[in-house]
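Pasting a structure below so you can have a look.
With one protein chain held back, the other chains of the complex are shown just where they sit.
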Amino acid sequence: MNVQLPTGRELFEPKRPGSEDVAWCPGCGNFGIRNILISTLAELGLRPNQVAIISGIGQAAKMPHYINANGYHTLHGRAIPIATGVKASNPELTVIAEGGDGDMYAEGGNHLLHAIRRNPDITVLIHDNQVYGLTKGQASPTTMKGMKTPTQPWGVFEEPLNPVALGVALDASFVARTFMGYFKESVEIIKKAIQHKGLAIVDILHPCVSFNKVNTYAWYREHTYWMDDHDPYDREAAFRRALESDPLPLGIFYIHEKPTFEEQVPAYKKDKTPLWKRGPKPELVKRFFEGKKL
Amino acid sequence: MNVQLPTGRELFEPKRPGSEDVAWCPGCGNFGIRNILISTLAELGLRPNQVAIISGIGQAAKMPHYINANGYHTLHGRAIPIATGVKASNPELTVIAEGGDGDMYAEGGNHLLHAIRRNPDITVLIHDNQVYGLTKGQASPTTMKGMKTPTQPWGVFEEPLNPVALGVALDASFVARTFMGYFKESVEIIKKAIQHKGLAIVDILHPCVSFNKVNTYAWYREHTYWMDDHDPYDREAAFRRALESDPLPLGIFYIHEKPTFEEQVPAYKKDKTPLWKRGPKPELVKRFFEGKKL
Amino acid sequence: MVEFKEDVSIVLGGAAGQGVQTVEAILTYALKKSGYHVYANKEYMSRVRGGINTTEIRVSSKRVRAFVKRIDILVPFKKGTLSWVKDRLGENTVVLGEKENVEEEFLDKINLVEVPLTKMAMEVGSQLYLNTTAAGLIVGLFHGDFEAVEEYISKRFGSKGENVVKKNIEAAKKGYELGVKLCDEGTIRVEVERDEKVKDEVLLTGTEAVGIGAFAGGMNFLSFYPMSPSTGVSTFAAQHAEEFGIIVEQVEDEIAAVNMALGAWFAGARAMVSTSGGGFALMSEAISLAGMAENPVVVHLAQRPGPATGLPTRTMQGDLNLVLYAGHGDFPRIILAPGSLEEAFYLTAEAFNLADKYQVPVIILTDQYFVDTYYNLPAPDVEKVKFERHIVEAKPGYRRYELTEDGISPRAVPGYGEDVVIANGNEHDEWGDITEDAELTIKMQEKRAIRKLETIKKDAPLPKLIGSEKAKYLVIAWGSTLHVVEEALEKLGREDVALLHFSWVYPLNPETRKFFEGKVLIDVENNITGQFAELLRKEFGIEVHHKILKYDGRPFSVEEVLEGLKGVIE
Partner (left out) sequence: MVEFKEDVSIVLGGAAGQGVQTVEAILTYALKKSGYHVYANKEYMSRVRGGINTTEIRVSSKRVRAFVKRIDILVPFKKGTLSWVKDRLGENTVVLGEKENVEEEFLDKINLVEVPLTKMAMEVGSQLYLNTTAAGLIVGLFHGDFEAVEEYISKRFGSKGENVVKKNIEAAKKGYELGVKLCDEGTIRVEVERDEKVKDEVLLTGTEAVGIGAFAGGMNFLSFYPMSPSTGVSTFAAQHAEEFGIIVEQVEDEIAAVNMALGAWFAGARAMVSTSGGGFALMSEAISLAGMAENPVVVHLAQRPGPATGLPTRTMQGDLNLVLYAGHGDFPRIILAPGSLEEAFYLTAEAFNLADKYQVPVIILTDQYFVDTYYNLPAPDVEKVKFERHIVEAKPGYRRYELTEDGISPRAVPGYGEDVVIANGNEHDEWGDITEDAELTIKMQEKRAIRKLETIKKDAPLPKLIGSEKAKYLVIAWGSTLHVVEEALEKLGREDVALLHFSWVYPLNPETRKFFEGKVLIDVENNITGQFAELLRKEFGIEVHHKILKYDGRPFSVEEVLEGLKGVIE
């Protein structure tokens, strides 16, 4: 058989029944993120079956249906541990954990904390629209103070979570922030994140045109800037930048190269075969029983 | 009836059947923490029925049985949300959430993150022995790299969690660290934490004589120092100190006074009565139905 | 000419974001105010824009409370609507709207009454007014009170400025006039009588009935994490939080939500959490803590189809097993599932007394169908709700877990009384301290899992029998299917078929058994395995003879139940 396979971006366009019906609102920033991600994967020269996108639940988390790659649309907040399990079982895959700000910072907050400590070689993409989209407009952990929502009619009074400062404080391996309105820059950042060996966190700002009337396209353009003179290997500088809130710095805040989870587990010390290709080891079981005879 | 009630420390000594049998190992740092806590409460002039100690599960979390105060020995990792509910329902109580490093930083990690954002006026005491005591010696989130345990026989390779840096990064209202070997200083710090309006986190280092052979009394004395010249209102300085790992700084790292959760919820805007004293408001329910007639 | 009498079922369908739900709100309001009995229910996709959502509105001369499959009048806002509801189109269905919104294949099969809704909206100024135009049209067909439409629009759009209000009223007026004209011309004839009493009734949704019931029961703390279809109750509470002076807090996850509520009850508040199946699953461990620590808690669980994320915006009665057995170890719990909005109000209010008294988790099971149902009803009697407080003072020597005959220990709260209160999720002695003693373990297990359960069982109200005690056939239903089954039985019109409806689902009073004796039992459930029938088998050893089950994520319609019954009744 000599079928002509598509190449580049086209490869990642899904062609399953119904693939054309995308459930996002017209004008939503999620479209831009999809676009950025497809370009990134294409530029990296990957094929769909080499990539696995593990998503939580939310508008952002619908991504596996809109990109042609292995995908698992899981549970709210659980993309990171599932992605960790996937990568550990088959390090040959490029594994992306994807979800919204509610998904990753609220329901999934604990997994993010500890994934940073564990450092699996996965990329965590957070579609940060500073609101709960799918459930219709409640505050998220990154909603700005004072914003009124159906469930916070008095205006949010909780301190917004600063994911960048959190990443730097916990010594994450790679921490970046971008705004999806900047296509080329976003592709570059996500490319670096995927290429980075270790956990890479990219907080991707994007407008929710239906529920977030504060953080619009214009707002993000006005309230962000690119860090041109920043050394991502300087942790204190990264922390100082992380604390800046208006304008919000964009770019790679922090990089700390260190051994990954997969590099340190016993499974791959002697043998690089992915787990799914392995069988049991009856000889060792027998040897165990021999040892139990005495 | 004119019963002579005990005063001071004696007040907080439990005298229920079996109270004398404390389940901690002889020599454990938990005894010191109990001692410190009783002195603190006594010095603050509190009475047992004004204090509520909400604990998770672990050796540390057995505290409610060894101190005479209101207590709730709850679930592993859940002391913080339960304590938040207690305080919100009765702001007149002095509420302490207490547990081990596993309790608060592993199973309960997400609650800690978001309690910082919510800022209830409770004190969080973490008995940080850098190990799981009750379950017999597994690594905790604060276990030092390289330590071998029954479940990490190859030596822990995860990055230890830095609770102080985390607190500063998330703009917690009060962040401190102490070593229980320093009695007077610890009493002072915990007193300030309780008096502080807002969430106060105190990481209390203490040896686990049964399972942690690395972080002993001697080790803590050798590897800690008191910050004498530190301004806790300087966030960047706090972060710098938080990153120091050997010796570990002790003292109050960071203070940011801000409105508490209880101050901002609608319930107490007009009426300070604790919730438990309140009844329903049938007139308002009737008025609601009137509104639904048209 | 097409004619509709007594009871008209109108369905509007369009993309999410096209304002179908606004039409629903205007219509129920204005038609109710005009003196019609109204009922409405919506089905919608798990997305914010696009797709197809529909709303059914029934307008009737008599009280109307149930979903019918039949569509009398269909208003499609978007092409694709007819395909989406094609099973519901009948010979008499009139499609009211624009030809462009009707798929080719239907054109020769339906009664299309062309109405240029878009054009009319554009004339007012924008396509945005499509929905108000349509709402006006329907009200016009009924010769409803146009002032009610005006009133509603003023209230709803008031905050958006005078011009928006004016334009919307203008659009509605255009629609209204056309509606009246269609009738006057004889294109469509609608004959539904007004009932003056309706005007003095209230119009509620299931969400509101649960929410206001909670307020009536003294709820003063609600912690939640958003999850369809339960979020409405939290939103309702938040909107009224300032007025009622209560705490409503959105938290980081469901585990925090339920534990915060446990803490609130421990300190004496009356707390509730609102969630759906997946959220409740996460609460399982804390429910077990509530069982062990005898910590009251009220949970509202609005069901949607599972497993996992399932169909987030649709309906099912699939989480009964979950709430029956959630949590490890044996301990009692109470499960309530209102069938009517009245029950939703009274039972939710009562849930707080029950939790307070028995110190157990009380779970209110609704579902998407129920929370999204609207109808008019006489205002519930607020005086009937009793506030029972079961809190005692912690006098010196107080024992939180005192062993008592009925399994209920007096509950004190911290700060009230001189002594302290110790609660514990470990096995404990009477004071609340940890025990490892075998005898004490037996006593405490029996206190909770046997004596307290027996006490609750004895106090449990019996199910409601609708129809004759002598009927040969007994239809069994629980929760949200009440009205649909009721109407199906009315339509069936047979004296030998009665309905036994359970809104107190668990634990069942042992006397319930007597209802089943000698009957042919027909179980109606909106799930795939018949979970309630299994419970009956487990509790009473009885076998239902027939099961009518539905599990496509949609509610039962009156017709489906009727058909199902006919299939099993001789």
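Labels A, B and C are assigned to the chains in the order they are written; within every chain, residues are numbered from 1.
Just so we're on the same page, a contact is a pair of C-beta atoms (placed from the backbone, for glycine too) under 8 Å apart; a residue touches a chain by one contact, two chains touch by 3 or more.
Here the structure is a predicted model, which is why all the values come from computation and not from measurement.
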Left-out chain, listing which of the shown chains it touches: A, B, C
Contact residue for the chain not shown (choose from A:82, A:124 or A:164): A:82
Option from B:45, B:153 or B:291 whose C-beta touches the chain left out: B:153
Touching residue (missing chain; options C:57, C:95 or C:282): C:282
For chain B, residues in touch with the removed chain: 21, 23-26, 57, 59, 73, 75-77, 106-107, 109, 132-136, 138-139, 141, 150-154, 210-211
Interface residues of chain C (partner: the chain not displayed): 45-46, 51, 255, 277-278, 280-282, 284-285, 287-289, 291-293, 305-312, 314, 316, 318-319, 321-322, 324-331, 425-427, 434, 436, 438-439, 441-442, 445-446, 448-450, 527-529, 531, 534, 537-538, 541, 543, 551-554
Touching residues on chain A - with respect to the absent chain: 3, 16-19, 23, 48-50, 52, 54, 57, 62, 64-65, 68-75, 78, 81-90, 92-93, 110-111, 113-114, 118, 261, 265-267, 269-271, 274-282, 284-286, 288-290, 292-294
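Note that in this section only the chains that are shown with their structure count from here on.
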Whole-Å gap separating chain A and chain C, where each centre is the average of the chain's CA atoms: 37
Separation of chain A from chain B, taking each centre as the mean of its C-alpha atoms, in whole Å: 32
In chain B, residues with contacts to at least two other chains: 110, 113-114, 118, 266
Contacts with two or more other chains, residues of chain C listed in rising order: 241-242, 248, 252-253
